[in-house]
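Only one protein chain is missing from this complex, and each of the others stays in its spot.
Chain lettering (A and B) follows the sequence in which the chains are written, and residue indices restart at 1 in each chain.
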Amino acid sequence: MTPIDAKRPLQLNDQGQLRHFLSLDGLPRELLTEILDTADSFLEVGARAVKKVPLLRGKTVCNVFFENSTRTRTTFELAAQRLSADVITLNVSTSSTSKGETLFDTLRNLEAMAADMFVVRHGDSGAAHFIAEHVCPEVAIINGGDGRHAHPTQGMLDMLTIRRHKGSFENLSVAIVGDILHSRVARSNMLALKTLGCPDIRVIAPKTLLPIGIEQYGVKVYTDLEQGLKDVDVVIMLRLQRERMQGGLLPSEGEFYRLFGLTTARLAGAKPDAIVMHPGPINRGVEIESAVADGAHSVILNQVTYGIAVRMAVLSMAMSGQTAQRQFEQENAQ
Amino acid sequence: MSLSILGARVIDPASGLDQVSDLHVSEGKIIAIGAAPAGFSPSQTLEAQGLVAAPGLVDLSASLREPGYSRKGSIASETRAAAAGGVTSLCCPPRTKPVLDTSAVAELILDRAREAGHCKVFPIGALSKGLEGEQLAELVALRDAGCVAFGNGLDSFHNTRTLCRALEYAATFDLTVIFHSQDRDLAQGGLAHEGPTASFLGLPGIPETAETVALARDLLLVEQSGVRAHFSQLTSARGVQLIEQAQARGLPVTADVALYQLILTDEALTGFSSLYHVQPPLRTHADREGLRAAVKSGVIQAIASHHQPHERDAKLAPFGATEPGISSVELFLPLALTLVEDGLLDLPTLLARLSTGPAAALRLPAGQLKVGAAADLVLFDPAVSTVAGERWLSKGENCPFLGHTLPGAVRYTLVDGHISHSS
Partner (left out) sequence: MSLPNPADLISQMATDLNAYLARRTITEPRYIGIRTGGVWVAQALLEALGNDSPLGTLDVSFYRDDFSQNGLHPQVRPSELPFEIEGQHLVLVDDVLMSGRTIRAALNELFDYGRPASVTLVSLLDLDAAELPIRPNVVGATLSLAPNQRVKLSGPAPFQLEIQDLAL
């Protein structure tokens, strides 16, 4: 029996434009390319004396972070400010929601303050979908990371980083290394790379850190770092959370570093012009050697810069798609 | 009060009866099938041409939410909904507040159910005090108060030796124990079947082995203790195999499956709809096929609703923060008829899995149409359809089937000869 609630993609409007940005699942290549192209233009804005454009003047962007994050929150704030939006940031600790106010009520209250867009980070997979579908469908919802599910703006900034350094995706080998199981970044990257036509996507991790059914992403699985890194153009390292040592996922940080840590010697097996990426914050000596993180192959700081431009692109595109959809619906109602 | 039902297709799976016939009821009992006894003049007649008359459905698990969870449902509201689904007898699980671990709670439930009068209610007692899995509940006192079986829900015992003793104690008094086999450690923190769908959605998984590891252990403990055992809410094809093997080596264990497990798979979770959040979780297409085959063969002899009504707020949160369960008893018969529509079962076999099968599993005095038996029956029209949710009686609207057009429509439900539902 087909669920009766299966309907058109939640995050697109009737014209196929973004109205929410929840996940990269189901977004066509043209749309991802449009995000990258728009971000390229915003990158130029970031190099000007006045780093601001008036696109979202008079709009209110509300960052609602149910999980702590410095980098993502700051870059979203900067992105919204550079679009001339008014920005509010709320760090909603889990303790205040456990006082009885639900996610639903928190967001409804913010909506009543005439917010035009929410950037939401939440520890539960599917939180952004829930908000877009059931809480505030009229407000553009940007997923700033939900549980293990998706971190689509990080995925797109990684794609922008790769495109700016490698030109295109058609002939690339990209390796994603580390804790794939718990990583929303890895999921978004695998989807984006596949959609953009990357022919060789590899994941490298021990079995305890690989999700079941990872083959569905069209990736090759390696459990040996040296084999997996052979001749790759791009290495994406993932952050390893300390708590993974509990519950038997890994014996120790030391053993993980010995087997899966990216060192200068291991990177030598990749292409000579390979780039090294990391979503941050990095654990030096746990997943990556300092010499690599700070070395010539590293583009980790570029990622941060590109992150602002990508977020500007996504914010402006979703705002425009959501506004168009509302106008369309109003006209239809009349 | 007396009643004649005229011209229905009467199906009684227990006796193999399947013919168009009249059926006569007096003082709550069936007094004749076929010609009316001499001199019988009913106070009421139902013209039932074109309808099927079958034993009232027996649901081995429907949460009534009373006492303790009045926002989710009440004995009155949920038994009323059950009657609309064709149910005349149901078992309610012990997860109430307070937990159904004392005779006082059992008596309260039975009193309220009698007052409401929509369905016969058979409470399932808690196997351990507070369902905490540590200390035995007063099983014999609970039996005497009306509990027909004992279970601990999905909350397993912390200590296998304690469980073992609980089974031996239950075996002493020939009590039936209901297992919801799920290994606590393997299931911990899980929200969905561990497989590609959960991985894609980033939902923590519950592996199939959470069921099979616990099931294998439980079957061996049943064998050792000699307790009467019923395995409830099977979800996996491998789990079904374990039951089948146990039955093949002569262990008298019975099993049921949630009706929705025969219809849905974990792919329904795509889109994060909390309506599909259930525990134990929806599993794969192959699992569903295994469960359906076992229902057909009879390895699984009962289909239950595992009705779990919730208030709106309980489902209004991100998937992982919602409460599990589907409200479905109200659609029990029409949803089950989809299995006939799909060609899986013929109608008499389906009715057996919904009446005689479950009644036999827990030795309930229900599930048969025969002279002298209680006049608990359902009359339904197989030729028309039901639009799910057109009217809704359950307090729980957490039903993913609302809006679907389902085969068949319940016309009358009769409990002890009284009409508890008509439409």
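Following the convention adopted for this analysis, a contact is a pair of C-beta atoms (placed from the backbone, for glycine too) under 8 Å apart; a residue touches a chain by one contact, two chains touch by 3 or more.
Just so you know, these numbers come straight off a predicted model, no measurement behind them.
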| item | value |
| --- | --- |
| Residue of A:Ala49, A:Ala296 or A:Ala333 touching the missing chain in the full complex | A:Ala49 |
| Candidates A:Asp14, A:Asp37, A:Glu255 or A:Asp294 - the one touching the absent chain | A:Asp37 |
| Missing-chain contacts mapped onto chain A | 17, 34, 37-38, 40-45, 48-50, 52-55, 316-317, 320-321, 323-324, 327 |
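By our rule, only the chains that are shown with their structure count from here on.
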| item | value |
| --- | --- |
| Touching residues (chain side chain B, partner chain A) in the complex | 194-205, 263-264, 268, 271-276, 313, 316-321, 338, 400-404 |
| Residues on chain A engaged by chain B in the complex (per definition of touch) | 1, 3-6, 10, 25, 102-104, 122, 124-127, 129-130, 134, 146-150, 184, 187, 211-214, 216 |
